[in-house]
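The structure follows.
All protein chains but one are shown at their positions in the complex.
Moving on to chain A:
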Amino acid sequence: MDLKWNEFIITGDPLILGAQISILLGSIAVVAALTYFKKWTWLWKEWLTSVDHKKLGIMYILSALLMLFRGGIDGLMIRTQLAKPGMEFLDPQHYNEVFSTHGVIMILFMAMPFLIGLINYVVPLQIGARDVAFPYLNNLSFWTFFVGMALFNISFIIGGSPDAGWTAYTPLATNEFSPGPGQNYYLLAIQIAGIGTLMTGINFFVTILKMRTKGMTLMKMSMFTWTTLITMLIIIFAFPVLTVALALQTFDRLFGSVIFTLQGDGNPMLWVNLFWVWGHPEVYIVILPAFGIFSEIISTFARKQLFAYKAMVVSIVTISVLSFLVWVHHFFTMGNSAEANSFFSITTMAISIPTGVKIFNWLFTMYRGRITFTTPMLWALAFIPNFVIGGVTGVMLAMAAADYQYHNTYFLVSHFHYVLISGTVFACFAGLIYWYPKMFGHKLNEKIGKWAFWIFIIGFNVCFFPQYFLGLDGMPRRISTYTEADGWTGLNFISTIGAFMMGLAFLIFVVNIVYSWRFSPREKTGDAWGLGRNLEWATSSSIPPHYNFAVLPEVTGLDPYWDMKEKGLDQQKNVDYKPIHMPNNAATPIIMSVIMGAAAFGLVFHWYWIGIIGGIGIFITMIARSFDYNDGYYVSVEEIKETEAKANK
C-alpha cells in the first residue's frame, strides 16, 4: 500500500490532534516517572511478567477502566453530535469511525477484560486454589488481549479507524467500499485479542473442573464460579467461530479471496451469519459472569444463602445452550423464510424463561433478609428493574413480525444499552467495589461511591429511556445528523444530558479510587465486609499472600466461609505448614505478544515482509517455550510462617 506520511499519521482534525498530543505527553510522563522513581525492574518483575492470577486480574481491570474512558469519550462524542439537529461537531466519516470504535471497545476491550479481570482475581480464591491450571497461559492471554487492544486503539492516530460499525457487515467492510487500513485494524486487532480470550476460556474451564479444593463438588461451588464455568464453555465453542470469520474477511481484504464480496459469486450474508453465531453467545459471555457477581453481592448483603441454588444452575446451563440457537434474530429482515424467522423468534423468547427464573431467585434471596445498603448492593438492586426493562424490550424485538418496525432504530440501541449497561457495566462496578478491599486492602469510600451511583443511574435512564421513543418515532441508528423537521430534537437533547451525567459519574468513580487510596482505613482481616460467604474472604490477610492459602481449605457445603465462621473455625491458623510449589515468572508471553502486534501492524498496511518476519519471531518464541523445562519453585516453610504471622497480627 502506497501511503504518504500525512495519510499514515492522521492530521488535520483538531480533536485527533488533541488526542495525539495528550497520548504523547501521557506516555512521556509515564516513562519519565518510571525512570525517575527507578521502577522499571519492579514493573517488569512484579507485574508484566507475573503469572499470579491476582496481579493479572488487576492489570485486566486497569486496562478495562482505561478502555471505559476511551469508549466513553467516543459515546460522548456521538451524543454531542446528536444533541441538536444539523450539528457539525463530527463530519459523517468521523462519526462512522467513532460509533464503530465505541462498539468494539466497549464490548471487546472493556466488558470482556473487566469481567475476565474479576474472574481472574476471584475464581481461584473461591475454589480454594493457589493458582490457575495454566499460569503461563494466563499471562499470555493477558498480553495478547493487551496488544490487540493497543493495536486497535492506535488506529485513529495512525492510518485511520475502522468505520463499518462494530459488526463490520460485508459488503460494506470489503475493500471495495472500505478501502484503507481501518478495517484491517479491526480484523487483526480483534483476532489477536480473541486468541487470548480463547486461551482464557480453556484455562479457567480446566481450572474450575480440576483444581477445586477438597470437598468442593460442582454443586457446592459459588454462583460466580458456576457462571464463570459456563461462560468459559461458551467461549470455547463461540470464539473459534469469530476466529474463522475474521480470518475469512482478512483473506478477502489482504489476499484476494472472494468469500464475502460481490465479485466471484461471494455471499456477504455469510459474514453476517458467522458474526452473530459468535456474536450472540458473546452477549451471554458478558452477561453470565455479571449474573454471578450480582448473586454473590445480593446473597452477601441480604445475609442469606442464594435462593433456589439448583434452579439458578439449571437456568445458567439452559441459557448457555439457547445462546447458540438465536443468532438469526439479529437480522430477521434479511429475507429468511417465515419458518426460519419463527424458529429463531421462539428460541429467543424462550431465553426470557431462565432469565426470569433468576430474577425471582434474586428477589426471593432478599425476601426476609437483613439487607445492608452498601454501594455494591445498590448497584445490584438497581440492576434488577433496569435489566427487566432491557429484557422486556428484548422480547418485543424477538417478535419477528414486529421487528420489521424496530429493526436498526434507536429502539434497538436503547434495548442493548439497557441490558449491557445495567447488566454488565453495573456488575463490573459492583464487583470491583465489592472485591476492592480484597485487591487493595482498603474499601472505596461509600459516600463518594453513592454519589457516583446515583448520578450514574439517573444519567443512564435519562440517556437511554428517551431513545426507546426516538426509535418508535423512526430514528434509525448510525445516522450522523437529522433535521428539525424530523421531530427528534427534544428527546435527543435530553439523551445527551444523560450521557454527560454518566461521564460525570465515571469521573467521580475515578476520584473515589484516588481519594480512598489516600484516606480509606486499611482492612485488618480477610473478611472486609464482615459478611463474606465464600472462600475468597477466608484468606489470612486482607490482600491474600501470593500463594493464596497457607493451607488449602476444606469444604462441606455451600457458602463455606460463612459455615466456618458459624462453627468458629479458622483453617489457616495453628497448622503445620508444608512447602508450597509455585510457578515462575514468564517473559516470553509479553515478547511473543509484542511481536504478534508488530506483525499485525505490518499486515494492516500490506507490508507483508513485516508479517513474515513477525511470524518467524512468533515461532522462535514458541520454540523457546517448548524447550523451557522450568518447573517453578517452592515457597519455604519459614517464609510461609513469616507471612502468616504478619497477617494474623
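The rule is short, and it goes like this: contacts are C-beta pairs under 8 Å (C-beta built on N, C-alpha and C of every residue); 3 or more make two chains touch, one makes a residue touch a chain; residues count from 1.
Quick note on the criterion: contacts and distances are computed from a predicted model.
*Asks:* One chain isn't displayed here; going by UniProt, is it "Phosphate ABC transporter ATP-binding protein (PhoT family)", "Quinol oxidase subunit 3", "Exodeoxyribonuclease 7 large subunit" or "Protocatechuate 3,4-dioxygenase subunit alpha"?
*Replies:* UniProt protein name of the non-displayed chain: "Quinol oxidase subunit 3".
*Asks:* Which one, A:G103, A:G196, A:G266 or A:P589, makes contact with the chain that was left out?
*Replies:* Within the whole complex, the residue contacting the unshown chain is A:G266.
*Asks:* Of A:K447, A:H581 or A:K641, which one is in contact with the hidden chain?
*Replies:* Among A:K447, A:H581 or A:K641, only A:H581 touches the chain that is not shown.
*Asks:* For the chain not shown, which residue from A:R79, A:R130, A:H329 or A:R533 touches it across the whole complex?
*Replies:* Final answer for the missing-chain contact: A:R130.
*Asks:* Which is it among A:Y60, A:W166, A:Y186 or A:F239 that touches the chain not included here?
*Replies:* That would be A:F239, which touches the missing chain.
*Asks:* On chain A, where is the contact patch with the chain that was removed from view?
*Replies:* Output for chain A: 129-131, 133-135, 198, 201-203, 205-206, 209-211, 236-241, 243-245, 247-248, 251-252, 255-259, 261, 264-267, 270, 273-274, 277, 547, 580-583, 619, 623, 626-627, 629, 631-632.
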